[in-house]
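Below: one structure, written as structure tokens.
Removed from the display is one protein chain of the complex; every other protein chain stays in position.
Order as written gives the chain letters A, B and C; numbering starts at 1 within each chain.
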Amino acid sequence: MPNASRKIVAVGAIVVLAAGILVFPSLAPNPYILSSGVLVLNYAVLATSWNFVGGFTGYISLGHGALAGLGGYATGLLATKAGMPSFAALALAGLLVAALAVPLGMAALRVRGASFVIVSIALVLILLLVFQSWASFTGGSRGLVVPRPFDLTRPEHHRVFYFLFAGLLGVALLVWWLLDRSRFGLGLKSIREDEDKAEALGTPTFTYKLIVFVVSAGFTALAGGLYALWFGDLDPVFQFSILTGSYVVLMALLGGVRNLFGPVVGALIVGSALEYFKVEYGDTPLHLVATGLLLALVVIFMPDGILPAIGDLFRRFDRTRRSSIREVTAAELRDQRKAAV
Amino acid sequence: MPINHFRSTAAALGSATILALTGCSGDGSGGGENTSDPIVVGISLPLTGDFSEPGKGVQEGYEAWAKVVNDKGGLLGRQVELKILDDQSNADRVVADYEQLIGKDQVDLVVGPFSTRLVVPSARVAEEYDMLFVEPAGAAKEVFEQGFKNLFYAAPAVANDHYNHLAEHILALPPDQRPKTAAYAAMDDPFAQGTAYGLKEKLEAGGVKTVVNEVYPPNTTDFSGIAAKVAAAKADVLVGGSQYQDGVNLIVALQQLGYQPKLAAFSTAPTNPEFAKAIGNKTEGILSPTGYSQDAPYESNKEFVEKFKAQFGKEPEEDQANGYTTGQVVAAAVTAVGCAEQGECQKKLVDWLHSNKVDTVVGPLSWDATGKPQGAHMIQQWVGNDIKIVLPSDVKEAEFVYPKPAW
Amino acid sequence: MSLETHELRKAFGGVTALDGATVSFHEGKVNALIGPNGSGKTTYFNCVTGMIRPDSGRVTYRGRDLTGKAPHRIARAGLGRTFQLCRTFPRMTALENVLAAVPQGGLRSAKAKGDIERAMSWLTRLGIEHLAESEARDMSWGQQKLLELAGVLMAEPETVLLDEPAGGVNPALLDRIGALIRELNAEGRTFVIVEHNMDLVMSISDHIVVFDRGRPIAEGPPSVIRSDERVLGAYLGV
Partner (left out) sequence: MLVLQSIVLGLLLGGLYALLAAGLTLYFGIMRVVMIAHSAFLILAAYLAWWMHDRFGLDPLLSMVVTVPLFFAAGVALQRLLLTRLRPATLTMMSVLLTFAIALGVEGLLGYAFTGTQRRIQLGYGSASLELFGARIAVVKLIAFVLAAVALTSLYVLMKRTRFGWALRATIQHRDAARLLGIDTERVAGYGFGIGLATAAIGGTALSLDTTIYPSLHWHWIGPLMAIIVVGGLGSVPGAAAAAMVLGMAQSLLQIPMGTTWAQTVFYVALFATLAFRPQGFFGGRLAQRF
């Protein structure tokens, strides 16, 4: 496919997606649907933020739920204890969590894979302990009430936050796209493909990983903070939940971590499915089983996600392109065989 | 180059999602004013997850109430229909549930969920949609500090006042008999902690020294460390701010260490039917506050116990009574005001409850401006193989035993 | 003398892989490192390029101490390497594989015109420019070997360490690789090659170091090594 038309298609895809997202609130028949939309968008931002680390470097964090919770609490505490205006608190919270991500990343990223995952899970568990126990500061199990930034009726409140989340999603996607096409991004992707090799080629892998982890933590914290302003009540048990992190991973993997829009698509699917099954089948712990099963299926059969799987499908029909690669390989093989005889 | 295949999928997904979400909205139960329509009461309860056990108890209470009301011809001549959603003991869910009940399902009334942690977020939803919110479980004082105007707690007392009768009794003992030291162990939960700390405040003010003050996370299973501390301090009084299982575990751990307090009080756990078996029947003298007694002389209580037994084949406990009481409170307001739907009506219901007293299975209830009930709990004690009311003395079924026999 | 090691030691558990390896390689020459299986050649490469930290000993390059430095610093110091079983970035195109070797550039586009031209010229020189847009995983073994080499060369190293460049390639490609090494050497690059194919080693090397049990036992030009009895002994296991 020539470059120009590929670009047109890409732009078209973005326009359709953006239009779909922006038009949704006016189609939503009641505030409940709108609030579900806010939740799904929140997941989309979280999954996209996660994908800075997961997609570029291949490091899988199960602890991003904790970073979001931290962002939420930081926003809430800055707003209530320091009396900052809501959105100033949100911005500062993003920066604080990003700063905290530096020592965290230094402990977690110095070592390869396994330790990173262990640290990411430990992060959730330790923050849960700390935020529960340090009740004089965090409110502990009594929770923390975050003041409403606007004086609106509930449906209006949902509408405003829907667009705020959409805006944040747009920024996160833009930054991801910028990194994706940069030299820095190429370095990160080479880490994902083969970290030793990347390092042998001169890529300072540790620094690269650390930087992108900090960026990811910052966006995650912003999503968490915005959620805190929207939702209003923070409770350590729900803010520092290992399930949030696993939903986010499931969304990103399902959609496809190598694609700009993969996590968004994953969030749309999983987020809507969660709501739908909740409404239809509600009251059994089988939603855990379903989540687990879906995650296992994705990991075993579709580790690249839906978008690439669909892409492959199309590629199979796209004969000319496919065969051109084959021919070369086959020709080369023939040469080799001839030469070997 | 996967990007070019994205367009179709994204668009398809996008519209599918919108359809899925909007599509299922047409079938809401609707809240018409037609008298033949049932009055739909929306409830979210933790039927799975950490609070599922008490959650199910409350559910039974609500169901018993609906049946009793419907058997008598309903409210305002309309049948009562419960719409119960599961919030998985999760605050995100509980809020989404009430959004759904009020926004999508257009229920006529909502009543509260279980556990203080879930009451505050859900009360906020009801508040912002201007709905009356009577709840069976938000007993911690924080609930009443949020500035809610539509909230009413349908029980005799908030957590901090549960032990008021016990505190009075202890402090009224002659100085030579009065305990000198006390140990407190409370679950990190606003309700459980509230009960223990309410008593702690009063005993400290009365000169009983606090020697141990421990807080443990809700899902603690190993109590040997806390028990070791309590046993080492040899406190006269032991107060457990507990739910069910943690109270049992703490008692067993203390028994393993051979600690014998003169007085032991636990919230919730000792009233559970399984309690005696769980701690090896060494229950003698253990105290517990309760907001409900099957033998209480209130008019509606007899009917409740009878009908509940018929419906569920067992005795109602406090959780069931709380659910039932909540229903009674709502019913009283609806009957008096004469309406039950979203909109103007809700304000009238709220105003009526603020200025009236309601007779329930736990006695007459009235509320201050924050929705806080004005009363105290009874104190029960294990005597022989049964738990009996010992305080206050005007309703007592047995004498208060002090010091407590060894366990 | 460009690349030197002094008394390099490394043990894995109870197994000694390097046992005091003191070696110097000649600047501007094609150096070869040979020895029987398990004699420590790859461990030696890994210690030199920082992939493994030696237990003791020193690595210097042009007088600079590189011992224990991170691999990317050693790469920046001018030492490029390939891996024993050829390693490419499987899900990146050939072009991206080569571009990944461009030193840092932050947020500048990864596909700057100048870089692409340079990368394409390396792909062209190695004869795989027609595969620029194919992913590495779709390429044949021989193509991947060439691609790996192109990536290393893109970083413009002064010294190139090749771990078994002839491993698993057909004779035609072998000749091409041999000629290429000589050509690149003539342009001023130093080579250190670990290789089992003696024909290739003997035909392209200027200087050969023989390893046995973690240390050098002989060194010299091919003519000398060919007739060294210790080398023969090491290979025959005497």
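In the analysis below, contacts are C-beta pairs under 8 Å (C-beta built on N, C-alpha and C of every residue); 3 or more make two chains touch, one makes a residue touch a chain.
A quick note: this is a predicted structure, and the numbers were derived from the prediction, not measured.
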| item | value |
| --- | --- |
| Given B:Leu173, B:Leu257, B:Ala336 or B:Ala406, the one touching the chain that is not displayed | B:Leu257 |
| Contact with the hidden chain (one of A:Leu17, A:Leu62, A:Ala98 or A:Val270) | A:Leu62 |
| Of A:Lys7, A:Lys81 or A:Arg110, the one touching the omitted chain in the full complex | A:Arg110 |
| Residue of B:Leu75, B:Ala140 or B:Val248 touching the missing chain in the full complex | B:Val248 |
| In chain B, positions touching the absent partner | 48-50, 52-53, 89, 188, 214-217, 219-222, 224-226, 228-229, 231-232, 244-246, 248-249, 252-253, 255-258, 277-280, 282 |
| Where the unshown chain meets chain A, residue by residue | 58-60, 62, 106-108, 110-115, 117-119, 121-122, 125-126, 129-130, 132-133, 242, 246, 249, 253, 284-293, 295-296, 299-300, 303 |
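Just so we're on the same page, only the chains that are shown with their structure count from here on.
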| item | value |
| --- | --- |
| Overall pattern in which the protein chains touch one another (line/ring/star/complete/other) | line |
| Between A-C and A-B, the pair joined by more C-beta contacts | A-B |
| Chain B and chain C, separation of their C-alpha mean positions in angstrom | 72 |
| Distance from the mean Cα position of chain B to that of chain A, given in whole angstrom | 38 |
| Residue list for chain A, restricted to those that touch at least two other chains | 258 |
| In chain C, residues with contacts to at least two other chains | none |
| For the chain A and chain B complex, residues of the former touching the latter | 1, 6, 9-10, 12-13, 16-17, 20-21, 24, 27-33, 35-37, 39-40, 129, 132-133, 135, 140-143, 145, 153-155, 157, 231-233, 235, 237-238, 256, 258-261, 265, 268-269, 272, 275-276, 278-280, 282-285, 287, 306-308, 310-311, 314 |
| Contact set on chain C toward chain A in their complex | 49, 51, 70-72, 75-76, 80-81, 83, 87-92, 96, 99-111, 130-131, 134, 138-140, 142-143, 151-152, 155, 170-173 |
| Interface residues, chain A side, partner chain C - complex | 178-179, 181-187, 189-190, 193-194, 196-206, 258, 325, 328-329, 332-333, 335-336, 339-340 |
